[in-house]
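And now, subunit A:
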Amino acid sequence: MPQFDTSTFLPQLFWLAIIFVLLFVIMRRHALPRISDILEARQLRITSDLEKAGGLKEEADQVMADYEKALAETRTQATALIKQAGEEMAAENTKRQQAIAADLAAKTKAAEARIAAAKDEALAGLKAVAADTARAATAKLIGIEPQAEQVQQAVAKAMGGRG
Partner candidate 1 sequence: MAAEEHSPLAQFEIKPLVSLRLGDLDLSYTNSALFMTIAMVLAASFLLLATRRSALVPGRWQSMAEISYEFVANMIRDNVGQEGRKYFPFIFSLFMFVLFGNLLGMIPYSFTYTSHIIVTFAMAAVVFIGVTVIGFKKHGLHFLSFLMPAGVPIFMAPLIVPIEILSYFTRPVSLSLRLFANMTAGHTMLKVFAGFVALLGVFGVVPLLLVAALTGMELIIAFLQAYVFTILTCVYLNDALHLH
Partner candidate 2 sequence: MSRGAGLSLALRLAMELVVGFAIGIGIGVGLDYWLNTSPLFLIIFFFLGAGAGMLNVYRVATGAGQSIGYKKPPPDRNKG
């Protein structure tokens, strides 16, 4: 086998040493730092991107929280408004009812007054008619026509407290 020809050992070892050292130096000085720089830069970029995404998410969460807060505020405001409106309406109702009641009472009073007036008038009319009738009846019965004042007094006396 050619592999065991010892005369080939020295030249192979000599060039192996030179070439391997050369490869080692190139790898160490140039190739490997470059790759590790790339990998590090990527890692850094990923980390910063993640951080950025985290910040954005926080911001979004903030916005969401603000929105929720505004929503809740609006809701309480609306509830308050509805309540207020309800109260106002109830107050209006009461007021109107009171007004109606007052109106009714006033109307009733006026009607009662009118009725009383009419009664008085009627009574007064009745007195005059009674006096007239009494004078006429007296004249017919006894032929004497009494004085109007006397008759009226008599009628009033006869009717007494009535009227």
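How were these picked? Simply put, all candidates are chains of the complex that A comes from, given by their letters.
In this text, a contact is a pair of C-beta atoms (placed from the backbone, for glycine too) under 8 Å apart; a residue touches a chain by one contact, two chains touch by 3 or more; residues count from 1.
Everything numeric here is computed off the predicted structure, so don't read it as measured data.
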Selected partner (touches subunit A in the complex), from 1 or 2: 1
Complex contact set, residues of subunit A against candidate 1: 1-5, 7-17, 19-20, 22-24, 26-28, 30-32, 34-39, 41-42, 45
